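Only a single protein chain was left out; the remaining protein chains are all shown in position.
Order of writing sets the labels: A and B. Residues in every chain begin at 1.
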Amino acid sequence: MEHHEHHIHLTPSEPTHHEDHIVTPGVYLVIGTCLLILTAATAAISYVDLGVFNAVVALAIACLKGSLVVLFFMHIKYSSRLTKLTVGAGFFTFLVLITMTMTDYISRAWGRW
Amino acid sequence: MDSHTVAAQTAITPHDEHAHPPFLRHHFENVAQQREAATFGMWLFLLTEIMFFGGMFCAYLIYRNWYYPAFVAGSHTLHIWAGTLNTALLIVSSFTMAMAVYSAETRKRKPLLRWMVITMILGTGFLCVKAYEWHDEWVEHHVPGLNFSPEQFMTGTKAYPDDKLPLDMAEKTQVYFSLYFAMTGMHALHMIIGVSLLMFLFVKAYGGAYTEGHVAPIENFGLYWHFVDIVWIFLYPLLYLISRHQ
Partner (left out) sequence: MSTIVSLPDQSTARLPKVSYLNKEYGLKSWLLTGDHKRIAVLYMISITFFFFIGGAMAALIRMELLTPVSDLLAADTYNKVFTAHGIIMVFFFLVPSVPATIGNFCIPIMVGAKDLAFPKINLLSWYLYVVAGIMMICVLTFGGVDTGWTFTTPLSTHYLNTHVVTAGLAVFVAGFSSIFTGLNFIVTIHRMRAPGMTWFRLPLFVWSHYAASILMVLGTPVLAITLVLVVLERTIGIGVFDPTKGGDPLLFQHLFWFYSHPAVYIMILPGMGVISEVISTFSRKRVFGYTAVAFSSVAIAVFGFFVWAHHMFIMGISNYSALVFSLLTMLVAVPSAIKIFNWSATLYKGSITFETPMLYAFGFLGLFTIGGLTGVFLGSLGMDIHLTETYFIVAHFHFVMVGGMLMAYLAGVHFWWPKITGRMYPEGVSRLAAVITFVGFVLTFFPQFILGYLGMPRRYAAYPPEFQVLNVFSSAGASVLGIGYLLPLLYLTWSLKYGKIAGPNPWQATGLEWQIQSPPLTENFAETPIVTHEAYDYEWLENTKAREVPTVG
């Protein structure tokens, strides 16, 4: 590599070397097993009457499963800050779409004023 | 070779192997920059996919709130064994895909090929189960717009005899099935594209393209595959598990 001997920090786009971290098969196995257990759990819980919390629990488990995939299978836990920010920005925008659209639908029933 | 002469290279001049690997594109300074740019690019593409599916999740949220009984009844007609099996297939395929990435990173060609094949088989298995389910829904007149009939939802089913809805709510099950087909259909399309890409990558991996340091295509395809898995992880409870206790 050519310019690393420069004494001035001249390389703002310098690679972060985060991808050099190789995740071991052991980690994948553990996470994969967790995901399967959580799948069984979410299926089982849906047969139990928790009222309105059925949806909450189901979504919570789904979010947990999704996070495990994102963090470990997709290596976000070991990625640069930029990558983490990027993923965050994506989910944030998705949440904006959902919540702000819902402000309309939720408040329609409140009457005109 | 200094940067000046590297930059002034034309395509015809043969490259000194030690200057840079053959897969380094010339507009990048080094392999690390190329790899990070590719991964970043793939993540940005996945952001577009989040927003693309997001529109449908938004529609789902609204209509589930409006027509909850219809959504419950519609969800009851899905085969929970099929949905759970499919979820398991995809989770395992994510594991095998992660192992494929590991094999590429540790430069092991044969394991890479094996893991890729298993992933392909699991993905195709998913699609077969999906096809069976869709055929079933067609037979039961649950396909919106084409042959939909709300009859069943006014009389109740064998498994859920209490699923008797008044006519106007029974008709709203069509909204549930519209979203079901739109979302699983879009997901299946992404699976088909994924499996096809995987086949293409397999051919190149067979020739050793990804076990000599050029891991980015496998890594980034892995990201795509995991993302499609995550979409299903959310589709499964939202479509199949809407209150199975009722």
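Annotations
Just so it is clear, contacts are C-beta pairs under 8 Å (C-beta built on N, C-alpha and C of every residue); 3 or more make two chains touch, one makes a residue touch a chain.
Keep in mind it's a predicted model, so treat the numbers as computed, not measured.
Here the missing chain is touched by one residue of B:F181, B:Y210, B:W225 or B:Y240, and it is B:F181.
Those residues of chain A that touch the chain absent from the view are 3, 6, 10-13, 82, 89-90, 93, 96-97, 100-101, 103-105, 107-108, 110, 112-113. The set of chain B residues touching the chain not shown comprises 3-4, 7-8, 25-29, 33, 36-37, 40-41, 44-45, 47-56, 58-59, 62-63, 66-67, 70, 144-146, 171-172, 174-175, 178-179, 181-182, 186.
We adopt the following convention: only the chains that are shown with their structure count from here on.
Residues of chain A touching chain B in their complex: 1-2, 13, 15-17, 19, 22-25, 28-29, 31-32, 35-36, 39-40, 42-43, 46-49, 54-55, 58-59, 61-62, 65-66, 69-70, 72-74, 80, 82-83, 86-87, 89-91, 93-94, 97-98, 101-102, 105.
Those residues of chain B that touch chain A in the complex are listed here as 2-3, 29-30, 32-33, 35-36, 39-40, 43-44, 46-47, 50-51, 54-55, 57-58, 61-62, 65, 80, 84, 87-88, 91-92, 94-95, 97-99, 102, 105-106, 219, 222-223, 226-227, 229-230, 233-234, 236-238, 241-246.
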